[in-house]
Each structure stands twice: as C-alpha cells, then as structure tokens.
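Shown next, in structure tokens, is the structure this report addresses.
Just one protein chain is left out here, and the rest sit where they should.
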Amino acid sequence: MTSAPPTSPAAVPEPVEQGNSLWHDAWLRLRKNKLATFGLVSLSVIAVACLLGPLLSPYGYEEQNLDLGASAPSAAHWLGTDTLGRDLLVRLLAGGRISLAVGLAATFVALTIGVVYGAVAGFFGGKLDAVMMRSVDIMYSMPFPIFVILLMVLFGRNIILLFVAIGAVEWLTMARIVRGQVLSIKKMEFIEAARSLGLGRRRIIFRHILPNMLGPIIVYTTLTIPGVMLLEAFLSFLGLGVQPPMSSWGVLIKDGAEKMEEFPWLLIFPGTMFSLTLFSLNFLGDGLRDALDVRSSKD
Amino acid sequence: MLPTRPPAVRPSDRPGSRLRGLLRLSTRRKTAALPLLAALSGFLALPSCAKRETAVDVGLRTATLEIGNTGEPGELDPHIINSAPDYQVVPALFEGLLNFEPATLAPTPGVAERWTISPDGLTYTFHLRPNAKWSNGDACTAADFLYSFRRALSPALGSQYTLLFHPVRGAADYASGKLTDFTAVGFAAPDPLTLVLTLAHPTPYLLGMIAGNPVWFPVHRATIERHGTIDQRGTGWTRAGHLVGNGAFLLTDWRPNQVIVAEKSPHYWDAARVRLQTLRFHAIDSLDAEERSFRAGQLHVAHLPPAKATALLAAKSPLLQITPGLNSAFINVNTTRPALHDARIRRALALALDLPRIAASVNSARMLPADGIIPPGMAGYTRAARLASDPATARTLLAAAGFPGGAGFPKLELSTATGGAHELAQAIQHSWRTELGVQIAIVNRESRTHWDQMHAKNYDLALAGWNADYPDASTFLDLWKSGGGWNFSQWNDARYDALLALAATALDPAARLAHLQAGEARLLEEMPVIPLSFDRFLRLVHPSVRGWPANSTDRPDYRPIWLAAP
Partner (left out) sequence: MFRFITSRFLQSLLALFLVITATFFMVRFVPGGPFTAEKAVTPEILRNLEAHYGLDQPLWRQYLDYLGSLARGDLGPSFKYPNRTVNEIIFDKVPVSAELGAISLAVALVLGIALGTLAAIRRNTWVDYVASSFGMIGISIPTFVVGPLLVLALAIHLGWFNASGWYGPADRVLPALVLGIAYAAPISRLTRGGLLEVLNQDFIRTARAKGASEFRVVTRHALRGGLLPVVSFLGPAVAGILTGSFVIETIFQIPGIGREFVNSAFNRDYTLVLGTVILYAVLIMALNLAVDIAQAWMNPKVRLES
C-alpha cells in the first residue's frame, strides 16, 4: 500500500544510458543469492514438468480405475492414485498447467491495466491524477468476495477467463506502485534534462521513465502470482474451482486435505508441489528486489 | 505390484489407539511445522495439562447431550423452518398431535392421546390429552391448534410447507388467498380437548403427514401476539427467553453460530420419561470441523465427511451409526433437449451406470445404490419393477436411437452444485464415455445458481434429489405428474398421470399399491429421471449415548435418550 515515492536517489542508481550494465549487475547479484537461484531453478523445472509431463505419461488425467481406487505410491503410479483410481502424478502436472496459467493470466492482466493506469495518473498529475486515484480508493473499499462470486457466475465455466477477470480487479496495487514511481522519477534531474533537451513526451515515457520502473514492476509481478495461486486454492476450498474432471493444485489440495488421514499422499504431493512453487516465486521475488535494489516494494 | 488400499484403521484396536492410528498417517506432513509450533506453544506459556475433562465427560455427569448440528438454524419457528439444522432442534421444543415409531414411522400418540377415523376416510377426530401444557404452564388446547393451523396457512406468513395441509378441505384455497374465511376450512374444535379435521378426499397417509412435520406443530398464541401479528415473519418470538413451546425441552439460550441450549421442561406432560437434563446444539457448518470436534471430546453426536465414514465403515467401527433415509438421489433429465426427448436414450444413459460399483468407490457409507426411484422402508410400499445395470442393452438402445457408439451424440452438460457430489458426477461422466462413447461435460455451479438454472429448466442433465415429505410413495411419484411444479424433467405422460389418479382415489390398500407400483414401473421405463442412490444418514455416536432412536426421517426424538459411562 505504499504510494510514497522512494526517497533515496539510489533507487535509480544510474541513468538509463548504462541500462545494460544495470541489468547485468542485477543478474550477478541475483546469482549470488542462493535462495533466489534455487527459486529460479525449481520454477523452471516445475514449469517444464507441467508442460511436458502430461504428454509423456501413460495415463490420462481423467482416466479412472474404480477397481483400483485410492492406492499409495507404487511402481505403476509413482505418486499413487485418488479415490477414483486416477494417477496422481499426471493430475498433479496437468493441474500445475492450470494453476500456473491462472497465476500468469491474472497477473498479466493486472500488470497491463495497473501499469497503464498508474503511469497515466502519475505522468499527467493534477486533477486527472486526483480523480483517478480517488477511483482506486473507492475500488479498494469494495470487498473482494462479492466480486469473485459475481465473476464466478459470469465466467465460472472457464477458469482462465475467470482469472483474467480477477486480474482485472487486482490491478489496484500495481497502479498505486507505478504512479508513485512515475511521480518520483518525473522529478529527477535526468528527466528534467531530457525535457530541456526538447525530447517528446512519448520518448520521455518510453525511453526514460518506463525502463526505470521495471524493477518494482518485476518484483511486484513475482509476488502477485503466488497471491493469485492462493486465491485459486481458496476458491477451490469454497468448491468454486476448475470444472471437473480437470484438476488444479487448489482442487487437489482441497480434496487431499479432506482425506489427509486416510490417504495422506493425496495431500502431501500436491501440497509440496504448491508450496515449493510459492516458496520459489517468493524467494525469486525477494531476490529480484535485492538485486534490483527496489526500496519501496510492496507486501 | 500395486499395493491395495491400506487399512486406515485396525478394527482390533481400542478407540483411543485407533484414533492415534488414524493420526499417525498424517504426521509426515507436519514435520516442518512441528518444531516451530512447539516453540510457539511454549512461548505462549500454555497450560499443557494432558488430561482435561472434556465436554463429553462433563455431559455424563450433568446429563447434558452435546449435539453436532450441521449448521446454524435459520429459524426455530415450526411454521417457517426449512433447513436441515432447524429440524434437529424444533422437535425438542414443540410436540404435534402425533409422534411416530422410529423403526416403522407408524403414528403414536403425541398431544393427541387417541384418534378416530370415519369409515369414509374423510373425518379425523383427535382427542387431546388434558395434561398437555405449554412451557409456561398454560394448557395446550384444541384452540391452540386451530390458531396454529390458521397461522401456518396465512399467505403473508409464507410458510413453505402448506402443501402438507392440502388434503384438508379448503386448506389449499386458504393458503393461496382464494378463501379468506378460516371457518370454512375443514378444521373444528367442538370442545377444548377435541379437534376435528374434515378432508376433501380420503388420504391414507394423512397421519404420516401430521406426525413427521413441524408445520403441523402448535404455537403459543399469547407469545405470537405479544411480538407481532398472526401472519408476521421474524418477530423475534423464537428467541431464548421469548419462546414458549410445548415440547419436552425448553429453549434457554441461543448464541448465533455457536450453540442452542434447551433444558428439560418441567411442564411437559411426559416429563417423567425424559432423562436428559440439557441439550446443546452446536452450529458447526463444516463436516470436517464437526468430526474433529467429536474426536476432541466436544460432542456426543456428530456428522462426518464421506472419507471418514468410508474408513470407519471398512473398520466396522461401533462409533459409526448408519440410518437408511427416506430420500432419493437422481439425475433430472430435461426431456425437451435434443436426444434426451427419446426415452431409449434416457434408458441407455441409466443402464450404462454400474451404480453399486460407483457407490462403492465414491461414498460407500452414504450411498445405497438405487434400483428404483422410491426408497425402501416406505410404509406399505414394495417395488415391483427394478433397475439393474446393463451396458450391452444400453449400447443397443443408443444405436437404435441413431447414435451407434455415441457417434454424433449432441454435446450435453451434466450440471452439479458445489459440494460433495463432484466425484459422483465424474464417475458418471466416465461411465458414459467408456460404456457408450458419449461425451458429456460437467458443469459445476455454485449451489443457488445450480438450483436456479434447474428450476428455470435451463439444463440438460442435473444432479438432484428429493426428501420424503411424508412416509408414502406418492411423495416421490407426484413429482413427475404432467405440469407439476417440481417436474423439472418437463415429462408429460398421460398413462403415468392416469395411474397416479387411480392411486389417489383408491380406497383399497392393495389396489392403491398396485397403481403406485405400476406408476414407478412406468417411470423406470420412460426414465425422465435416472435413479442414482438412496442416501443414508451418517453419524458418529459416542458409546455413552444410550437409546438414540435413529429413524429414516432424521428427525430425532430426544425423550428416550440417556447417557451412561461406556
């Protein structure tokens, strides 16, 4: 909720002309952060597994075997099967596609709207800014569950669409962050310099302001994806998750939590996968924040 | 090598060690969090007394029954209630003319100590017991019943079960507002202890309607009028301290979303037989939380989630109480949709399901696989026609209807409500795909949206169900009469209507049974609904609870229950 601009000029250590070395430095700093590196690697592994796994598995995610029922991990089913005798591994990987897609889709939408809105408000300032930010305040005071249930009714049959819609509600914080950044960058000397050199508005926005905001935006993005994935799990807890027989991590965890004492593997594997992903995203986000030296980050 | 399902519980263990055994299965997941938790609990300086006296132990001492009650009752007004938790509490606070035998549901004396029926089946005379009292000491008389029936039928009150008065002459018209003079309705009280009902047509199951349903319960006139008018909703007369009832227990506390407390009523006419001192109904709206509270020693009686019930059933646990229910779960088939208007296709969809196998995998404790639409245990009804899985015939029927192997079958949807049935829906979907080659998408909607769509007949196939309003086959068969308000299949069949009309007017029980049987057979032939299961009521009952009169309507009678150390 920090709309306050970063106070230290160190937030933008170098003018953009040396952008390459800025990003290079950040990459080196990130590499030194063991947790962030771990996050990056494990995320890549999970993403590749979810993309390719279901194609390589001998089972379909919806293929039942009622005679087998719930069985513990074995050579045939590495992570066991659920009560309908479906292979948990393939359901976990197929569900990962949904959960990751949901996280990315909602975050992308939130990012797009938030950046444009925040940048416009911050850049033009004045009355327009006041009106735009008051609107954000009003939207902040709308309770989220009502929105979500309404959206469920409208888009409940397509979970990705649902989360695109959720992203369209989630952009408020992004807009505030971006506006704050723009306000502070606008006042900095190199922008003044660019302006006095007679550079056009468009050029100033895209060449000078935008690149300097990328740090906070990237950080906030890596921190929004886990939030959205938790929301998907919460909706599954309410029974409003993805349409069966498709699975998602939220649905698997919810089902597993209900059967954790009888068939613990149904909770352990999806729970581990989900938490590992969220840990990784959060570590990566933190690492990026350190690496990009973003002070006014948002939690 | 596939390991079979591990035994989650060992039958030979004592209850305590069994619970621990259940627990052990889940400890692996906790390892990361446990040291932190231990540190935290130490930090918070918790008293870690190992053996606390649990609520269940205290109950034994004070004759207090701790009851898990699936959720917060919306109301305790017998004429307004409509959700499951309400029906657990209200029978403790009020008593109608009749009670019922738990095993057979046969009517037994309540406020009426005896009754007579005229030979033409049109006049019922109830003789009330002179010692029937309200909880404030007032006498409970025939005038109270007249007032209560007038109230229940008042249109402005909006009672949802006025249907159960319809056999009484003029009651339907009074409820719809067509008749405004209550004296023209077939209720009369010639003296304070006599109540006479005059029916529009003979109704062999009238006593069953009266016995089981709170809408027939009396309310205390002076209390109603102190808080509002006769037909006013939500006046607050049902709050603790206000409510005056005539049941074995008296409402003493109602803490919303926590607990409803009822104490033994000293004025109840049969108080000598009531052995419990206090009932405490806990509004626990999560089955998982309810089951955990039972295991933590907070409840004597609790509901439980399907996975737990299945495990306890497999272990033959004495804690699990399974009671057959008077209900039927089925798939409504919208007979106006493409393909589904063809009875052969509806039959094919039904015959393709191996219900016993599906029930065993999905919810073996709760689901009794259906072989018809009317549940067993319905007084005076036995099924003539039976439904049995037959995938080969199903494929033949589907081919005959123009979709061999499912080729070209329209894209249809199976609608479900959020909640427990999603595994059932997936098993059905899978059976249809593998047995018939028919692809049907599951559409899982938030409950009220699902119901709304079904009631608007905006669906193809929908998971649905019906609870008996009274113990007679007609409570189910009447649903599919042409143009009926609950006929969401939109199935119109003159032959079926004729059979039900014959049954309604038949005075001879054997003839009536034959017509009803023919009606169910017609239903199974035409399949406007696909039978799925008869669901059983599942409860955890602590060994100290004695004399729990389980019955197929799930309306408990708390009078004979007592607590004794196991």
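For this structure, a couple of remarks:
Each chain carries a letter (A and B) given by its place in the written order, and its residues are counted from 1.
Assume contacts are C-beta pairs under 8 Å (C-beta built on N, C-alpha and C of every residue); 3 or more make two chains touch, one makes a residue touch a chain.
Being a predicted model, the structure only gives us computed values, none of them experimental.
Among the residues B:Ala92, B:Leu163 or B:Val545, only B:Leu163 touches the chain that is left out of the figure.
Here one chain is not drawn; of B:Asp138, B:Asp288, B:Glu413 or B:Asp554, the residue touching it is B:Asp288. Checked against the hidden chain, the listed residues B:Glu75, B:Glu225 or B:Asp342 yield one contact partner: B:Glu75. Residues of chain A in touch with the missing chain: 1-2, 4, 32-35, 130, 134, 137-138, 140-143, 145-146, 149-150, 153, 226-227, 230, 233-234, 237-238, 250, 253-254, 257, 260-261, 267, 271, 274-275, 278-279, 282-283, 286, 289, 295, 297, 299. Within chain B, the residues in touch with the undisplayed chain are 19-20, 23, 26-27, 29-30, 32-34, 36-37, 40-41, 43-44, 46-52, 72, 74-75, 77, 80, 82, 155-160, 162-163, 175-176, 233-239, 255-258, 282-286, 288-290, 292-293, 295-298, 417, 446-449, 451-453, 455, 464-467, 485-486.
The criterion applied here is as follows: only the chains that are shown with their structure count from here on.
For this pair, chain A with chain B, the centres built from the Cα atoms lie 44 Å apart. If you check the complex, the residues on chain A that touch chain B are 62, 64, 66, 68-72, 74-77, 83-85, 149, 152-153, 156-157, 238-240, 243-245, 258-264, 267-268, 271. Chain B makes touch with chain A in their complex at residues 1-6, 8, 22-23, 25-26, 28-29, 288, 305, 307-308, 310-311, 357-358, 360-362, 418-419, 422-423, 425-427, 429-430, 441-446, 449.
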